[in-house]
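With one protein chain withheld, the remaining protein chains of the complex are depicted in position.
All chains are identified by letter, namely A and B, in their written order; residue positions are counted from 1 within each chain.
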Amino acid sequence: MSAVTDVRRRGGRASMVGSGLLVVAVLVLALWVPYNVSLGTLSSLVGLFVLVILGTTWNLMAGYAGMVSIGQQAFIGIGGYGVIHLADAVGLPVLGAVVAAAVVCGAVAWATSFLVFRLAGGYFAIGTWVVAEVVKLLTTQVDALGGGSGLSLGAFQGADRVARVATVYWLGLTLAVVVVLATFALMRSRVGLGLTAIRDDPTAASGLGVPVDRSKRIVYVASSAGVGLAGALTALNTLRVTPDSIFSVGFTASMIFVVLIGGIGTIEGPIVGAVVSFVLQDRLADLGSLYLVVLGVVAIVVVLLAPRGLWGLVTRVTDVHLFPLVHTVRREASED
Amino acid sequence: MDWLNAVIQGLLLGGQYALLACGLSLIFGVMRIVNLAHGVIAVAAAYVALWLVQDGSVPLLLALVVVVPVFAAAGYALQRGLFNPALGGGELAPLLVSFGLGIVLTNVLQQVFSADSRSIGIGSLGTSSVPLAPDLSVGVFSLLTFVVGVGVIAAVQLFLSRTSTGRAMRATSDDPETAQLMGIDQRHLYGVATAIAIGTVALAGVFVGMSTQFSPTYGDLVLIFAFEAVIVGGLGSLWGTLLGGLVLGVAQTVGAQVDPAYGILAGHLVFLAVLLVRPSGLMPRTVTA
Partner (left out) sequence: MNALLSVEGVDVHHGDLQALHGLDLTLDEGETLAVIGANGAGKTTLLRTIAGSLRATRGEVRLDGDPIGSTPAHVRVARGIALTPEGRRIFPSLTVEENLLVGGYRGRKGPWDLRSVYELFPLVHGRRTRAGAHLSGGEQQATAIGRALMANPRLLLLDEVSLGLAPVVVKEIYAALPQVVARGTTVLVVEQDLNQALGVADRVQCLLEGRTVLEGPAATISREDVTAAYFGLQE
C-alpha cells in the first residue's frame, strides 16, 4: 500500500551549485586576486570584508533576533582602539590583539546588554546609540588612548608595505569567512531555532520554553564581538583611529544599508548587500553627500516595496539557497 | 552661587529639551513609532528659518509663523506617504524608514547649506538678562525658550485630554482596531499626530538655532537628547517628558560645572542610571494598555 509522507530537507541541486560557486569565489579572492591587483585595490578590498562582517553581524541581530541597534559603532571603536592598544602598549602579536579586542567587545556588549535590554524596539535602537556615545566620550578622556586626537598603529612599523597590505587582506578575508560561517552555525544550532521561533511569535516561543532573553543576549554579544573584528580590521587597514572617525554612526548606517539592500533575515543577503554597497561606494564616491541621499532613498524604497531585498528577488525566481538554513517540505508517495 | 546658577541654567535648558522631545513622545505614544529623523527635522527647521531671515529678509517672528505650519503639513504628508505604509510592513519597517529619512535629510542639508556651523542671529535678545539675586541672573532668551517649552507641553497635553481628536488618539493608542470600530480613521489620525509632532519639533529646532551653533549633523545630538528626556521622564504623559527634559538639562549643566568636558557625558550617565534603577522612567504609565 502506498502512503504519503512529508520529507523535510535542506537545500537542493541549484543550491549546491550556488554554494560551490561561493567556495570558488572565496578561493579566487584568496589565491588569485592578491597576485593580480594593485596594492591600493587590495587595501580597498579590505573595506569589502569589513562590510561583509558588519552586514552579517547586524543582520544576525536585526534579521534573526529583531533587535535594531544603531550603536554598533561602539564596538568598531573598541575593536579599533583595542587592537592598537593591545598590540602597541600591551605587546600582543597582531592576530592575538585582534582576537582579544573582539573578546573585549563581547564583554562590553554583555555588560551593557543589562541596560539596553530594558528598552524595546526603537528605544532600544537609540539606547545603544547613547551607550556608543558614552564609550566615545570616555575614550576621549583617557590620555593613554590619545585623548581627542586618537592613536596610530606602531606594530607594523618597519614591515614591508606589500607584506603588510597582503597580511591584512588575508586576515580580512579569513575573518569575513569565519564570521559568516559562525553565524551560519549559530543559526543552525538550538539558539538559532529558538530565535526563529521568537521572531515568529515571542509569546508562544517563551511559552514553549525558549529562553528569549538569553538567546537575544547571546546574539547581541556574538554580533558585537564580530563588529569588534571589523573595527580591528579597519584600524589595521588605516593604521590610525580617532574618536570621531572610528565611533562614527556612519558605520551603523552602512551596516543597515548592506542588510536592507541585500535582504534582511538571510545569510546570503548581507553578502550580496556588501558587494553591491562596495561597488556603489567605489563608483559614486565623487557624488559626496548626494551619494548618501541616494542610498537613503534606496533604503526607504526597499523597506516599503521590496522588504526581502535583492536576495529576496533572487530566491523568488530561482529557489537557490547558498546556506542551507531553509527547510523545504515535500510530499512524497512511498510504498509501505 | 555657581552651583545654584548651574541648576537654574539646567532647568531652563531642560525646557528646551522638553520642547524637542514633545513630538518624539507623542508619535511613540500614539502609534509606537520611534522617529529616528526627529532630530534632523528640528535642524532642518532651523535652516529654513535661517534662510528666510537671511536671504528672504523675513522678520524672525514671521519666519517662525511660516516654518511651524509648513513643517506640520510636511509631517502630515510624511505620515500618510511613508510611515503609514511602513506600519503595514512589521515592527522594524517604520524604524528603518525613519532612519533612511534621517540620512536623506542630513545629506540634503549638507548639500544645500554645506557642513559649516551656522546660527540664527537674535541680536540683543541673546545677551540681555534678568537679575534674580546679586550674583545670579538668567538670560531673557533662555527664559523665553523655557516658557515656550512648558507652554507647548501643556497645550499638547490639554489637547490630548480635553478634545475629541485627542481622546481619539489615546483610544487608538490603547487599541487601534477597536478605535476604528468607533469611526476613527486611523491613517488620518496618525497624520494629525505626526503633524503636531513635527510642528512642535520645528518650533523647537528654530529655538535651538537661535541659542546655539548648528550644522546638518547636529540632529544626531538633538535626537539623543530628546530620547533621553522621554525615557528619563517615562511614557505616562507629556508631563513626564517635561520632567525628563529638566532632569537632563540640570545633569548637563551641573556636569559641565565640574568640568566643561563632562556636560554631555553627565547627561548620558544620568540617563543610564535611570534605566538601571527605574527603567519605566520617573513618571511611568499607570494604566497599561
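Definition applied: a residue touches a chain if its C-beta (ideal position, glycine included) is under 8 Å from a C-beta of that chain, and two chains touch if they have at least 3 such contacts.
Please read these numbers as outputs of a predicted model, since none were measured by experiment.
Enquirer: Give the labels of the shown chains that the missing chain contacts, considering the complete complex.
Expert: Per the touch rule above, the missing chain touches B.
Enquirer: Of B:Ser114, B:Thr127 or B:Thr178, which one is in contact with the hidden chain?
Expert: B:Thr178
Enquirer: Looking at the whole complex, which of B:Ala72, B:Leu87, B:Ile103 or B:Ala168 touches the chain that is not displayed?
Expert: Of the listed residues, the one touching the omitted chain is B:Ala168.
Enquirer: For subunit B, which residues reach the chain that was dropped from this view?
Expert: Its contact residues with the unshown chain are 164, 167-168, 170-171, 173-175, 177-186, 285, 287-289.
Criterion: only the chains that are shown with their structure count from here on.
Enquirer: In their shared complex, at which residues does subunit B touch subunit A?
Expert: 28, 32-34, 36, 82, 85-86, 89-97, 99-104, 106-108, 110-111, 220, 223-224, 227-228, 231, 261, 264-265, 268-269, 271-272, 275-276, 279
Enquirer: Provide the residue numbers of subunit A that touch subunit B in the complex, in ascending order.
Expert: Those in contact with subunit B are residues 62, 66, 68, 70, 114-116, 118-119, 121-123, 125-127, 129-131, 133-134, 137-138, 140-141, 249, 253, 256, 260, 264, 288-290, 292-293, 295-297, 299-300, 303-304, 307.
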